[in-house]
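All protein chains but one are shown at their positions in the complex.
A and B are the chain letters, set down in written order, and residue numbers restart from 1 in every chain.
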Amino acid sequence: MRRRSATQDHPLTRTLFSLIAIGVVAVFLVLPLAMVFSQALARGAGVALKAVVEPDALSAIRLTLLTAAVAVPLNAVFGIAASWAIAKFDFKGRQLLTTFIDLPFSISPVVSGLIYVLIFGLQGWLGPTMREWDIKVIFALPGIVLATMFVTFPFVARELIPLMADQGRGEEEAAVSLGASGLQTFLRVTLPNIKWGLLYGVLLCNARAMGEFGAVSVVSGHIRGLTNTMPLHVEVLYNDYQFVGAFAVASLLALLAIVTLVLKSLLEWRFADEIAATHRH
Amino acid sequence: MSLVVDSIIKRFERFPALNGVSFTAPSGTFLALLGPSGSGKTTLLRILGGLEFPDGGTVRFADLDWLAVPARDRRAGFVFQQYALFQHMTVSQNVGFGLSVRPRRQRPSRSEIARRVEELLALVQLEGFGRRYPSQLSGGQRQRVALARALAIEPRMLLLDEPFGALDAKVRKELRSWLRALHERMGITTVFVTHDQDEAFALADLVAIMNAGKIEQFGTPDEVRRSPKTPFVAEFLETEQPPKPIYRLGGTRPGG
Partner (left out) sequence: MTIASLVNRWRNPSALPGFGLSLGFTVFYLSAIVLIPLAALVVRPWSIGFGGFWHVLTDHRVMAALRLSFGGAAVAAAINAVTGPIVAWVLVRYRFPGRRLLDALVDLPFALPTAVAGIALSTLYAPQGWLGEIAGRFGVKVAYTPLGVIVALTFIGLPFVVRTLQPVLADLSLDAEEAAATLGASRLQTLWRVVLPTVLPSLITGATLAFARAVGEYGSVIFIAGNLPGISEIAPLLIVIKLEQYDYVGAAAIGVVMLAASFVLILALNLVQNWAQSRR
């Protein structure tokens, strides 16, 4: 007697599908990751370590951290402001605003960098002005930060808008009726309700900010020791056939990715309700 | 300190939620806004609380142009239908919230706030519940916390939006008599929204029967019951149950 429910697949189907799923994930996703670490350690941990602490690598790490430290908080503040305006109020043009905010997600990273070159580059709109004032944007830190801000722009907003919309206005209205000011309402009522969603958005924003390659590559100029972030440094080493070095630095980035994934899963698992609203495409 | 509402109009898109509402209620009255859903009673309540803004008309209360006063300065205690308790704060923190956000000069000390919170919790019969979170309370308990929270700011006006709607019949009856007793004790002008006639007539000094954004009849419960002025009122009062003697809560009232 078959004890399988009517909505369960045949054991053969289950096996086949499972094998395909595991196979696809293993070959397409896990193998490349495994490759990174195995290549980094190909000549032993010592060599890998040396590649990571060498001066150009260290300045790349510094630049990456600095860029993220500027871009992420700014985009977080933006995300909070945008979701407050969009989720707690009723006005025409909300949908349009949301669509604009989502734009950077659909644009190629190279184009994201290109637009800043078109403004600040030598032949750009503000190029001559920048030269006159001796401000370096392209091929310098500001350009890298701007390009990074562009590509990571939507992360926090996208997370918070549905969340705050879902949570509604009830608690905020109660706070106002009890005499709280706008700031008090936000800090004591809204913020605690969105804290896990905010953390989640910041986590994703940061992962992208530190790992961004295409956009930064266009604006940076690849000046060793000066304008190379970690991903760019990886490229430089790889193109120089210094494979172990390239993979060693890449391993650091891969570790960052793994930590991000672990934290992401943890947040999704434990605070599903408080970040729930987004995952409803 | 009577409440004078004059020709209030409110439109949502093109839908007229309130279409010229006027009445006067003396200070300290318990006024019930009674009507079917969609009649505009909650909208009117929210306008009194400063959470909505009318498209026309005026309101005077406490000798003030009431509509010109921002919500946070009105000291109109609002009890929401879904309680709107602050989920991440304890009961004590919820109740004390209105006191803790006062401007520095008017803010009581922490011990004073704690004392008042204890007093209020005793008033609503929730002593000892201070450290619990809203999610750990029953519906009736949450409702009492919401009421205590609104009372904590020493409101000039109390606004309740179908506060007992989500509770079962027994709890509802208990809370009803308890609310009436509270009103007699404190004498605050209270406006109470409901679609339940028995509740309105048991609690209120004055009743406004609303329909489609207008007040069909305004008067004491006895007046309204004895002489319904419009066909709607007559029909509305008949749909619930056959008329029975009104057992007024809280003792003697004129017209009883």
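Convention: a contact is a pair of C-beta atoms (placed from the backbone, for glycine too) under 8 Å apart; a residue touches a chain by one contact, two chains touch by 3 or more.
Remember, predicted model here, so these are calculated numbers, not experimental data.
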Touch with the omitted chain, as defined above, among A:V156, A:L199 or A:V218: A:V218
Listed residues A:A45, A:I135 or A:L261, member touching the removed chain: A:L261
Positions on subunit A where the hidden chain makes contact: 6-10, 13-14, 17-18, 20-22, 24-25, 27-33, 35-36, 39, 78, 81-82, 84-86, 88-92, 97, 99-104, 106-111, 114-119, 121-125, 146, 149-150, 153, 169, 172-173, 176-177, 181-182, 185-186, 207, 210-214, 217-218, 230-232, 234-235, 238, 243, 246-247, 250, 253-254, 256-258, 260-262, 264-265, 279-281
Sites on subunit B contacted by the missing partner chain, in the whole complex: 12, 50-53, 55, 70-71
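Here is the rule we go by: only the chains that are shown with their structure count from here on.
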Averaged-CA centre spacing for the pair subunit B and subunit A, given as whole angstrom: 48
Residue numbers on subunit A that touch subunit B, as the complex places them: 170-171, 173-181, 184, 188-189, 192-193
Subunit B to subunit A touching residues, read off their complex: 49-51, 71-78, 80, 82, 84-88, 97-98, 101-102, 149-150, 152-153
